[in-house]
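Here's a structure for you.
As you look at this complex, bear in mind that one protein chain is not there, while each of the others sits in place.
On to chain A.
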Amino acid sequence: MKTIIRKRVLKAGIAVVGLSSLAVAVSAHAQQTLNIVSWGGAYSMSQHEAYDKPWMEKTGDEIVNIDRSGNALAGLRAQSQAGNVTWDLVDMLPADAMIACAEGLIEPLDHDELLADAPDGTPPSEDFVDGALGDCFVASIVYSNIVAFNSDMFPEDDQPSTIEDVFDLENYPGKRALLRKPINNMEWALIADGVDREEVYAMLETEEGVQRAFDKLDTIKDEVIWWEEGAQPPQLLADQEVAFASAYNGRIFNAMVTEDQPFEIIWDAQVFELDGWVVPTGKLDKVKDYLHFATDTQRLADQAQYISYGPARLSSSELVSTHAETGMEMTPHMPTHEPNFATALQKDDLFWADYNDELTQRFNAWLSR
């Protein structure tokens, strides 16, 4: 802290006026360093621009970004077992948050007390979308798992448009890149096989349903390249290593607008879910001001200038404007935009909390055959 103050002093020069005003600012808010864990890449960048920069400017806090959300649950457990929790705020998926909450690794949150009201006074519990506020969790975005394709690899008059096309090797040949996990793939396999999307999860609880999903995946297995990091699908598509790739919609959007890639998103059967903040046990006092700030209506709307993830607050949706770099209208690229949302499926966290272990083992066994 000392060095920060000293730097400030230097910047302010020797003017006494500058010094005294600085002293006031410092005493109002003790400057601190916040270790914030997130997903890295374009997503962390959007958080940095929308939340961190204004926050640092306002308070003088330092924010250290750690790209560990992919293994956040393991990290929290390890830190808690070692008795030395260094993370102050963690961005994670609601399914992981449920587990962490049950293990007492993260703080229960009283949303209406901790979070900001909407500009019109609506309390947070009514302003956030369904499922956004968990016992220990507050969502910031709605994102979506979609399949995208490289439009250069198909004739202009016959571009794929539905999830069935992804499983149709005859009419749409080429490699597919899919996430190396059962999540999303099982759902898409069943939907492509003609199962109604309302019945997908009920079906996956039965042996026949799981077998049916694997049978469907078998039809494309030889043409699949499995990815594990969110940055891989846009890269594979850009290199034309694959024709289709499942991906997080924001990454594809980012490649489309900032790198001018000829990608198209198949919104059909998008599997959307939420993503947001949890507070490691014992850190609530330290981060509650930041959390209050970073989840308010304006901040969530601002984030949408940088990445095409929908804000988790209803009051933010109206404020979503244009892309910060290109000035492109953001609304049509949002997962929650009406035409995109027509056949969307919400990921069932409870189902995956129960069956992820078993299905992942089965999935891995299936892969290695």
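General remarks:
In this text, contacts are C-beta pairs under 8 Å (C-beta built on N, C-alpha and C of every residue); 3 or more make two chains touch, one makes a residue touch a chain; residues count from 1.
By definition in this document, contacts and distances are computed from a predicted model.
Of the names listed as "Polyamine ABC transporter substrate-binding protein", "Spore gernimation protein KB", "Alkaline shock response membrane anchor protein AmaP" or "Peptide/nickel transport system permease protein", the one that matches the UniProt record for the absent chain is "Polyamine ABC transporter substrate-binding protein". The chain not shown here is touched by just one of A:241, A:264 or A:289, and that residue is A:241.
If you put the hidden chain back, the residue from A:98, A:153 or A:304 that touches it is A:98.
One chain is missing from the display, and on chain A it is touched by residues 71, 73-74, 77, 98-105, 108, 214, 225-226, 239-241, 350, 353-358, 360-362, 364-368.
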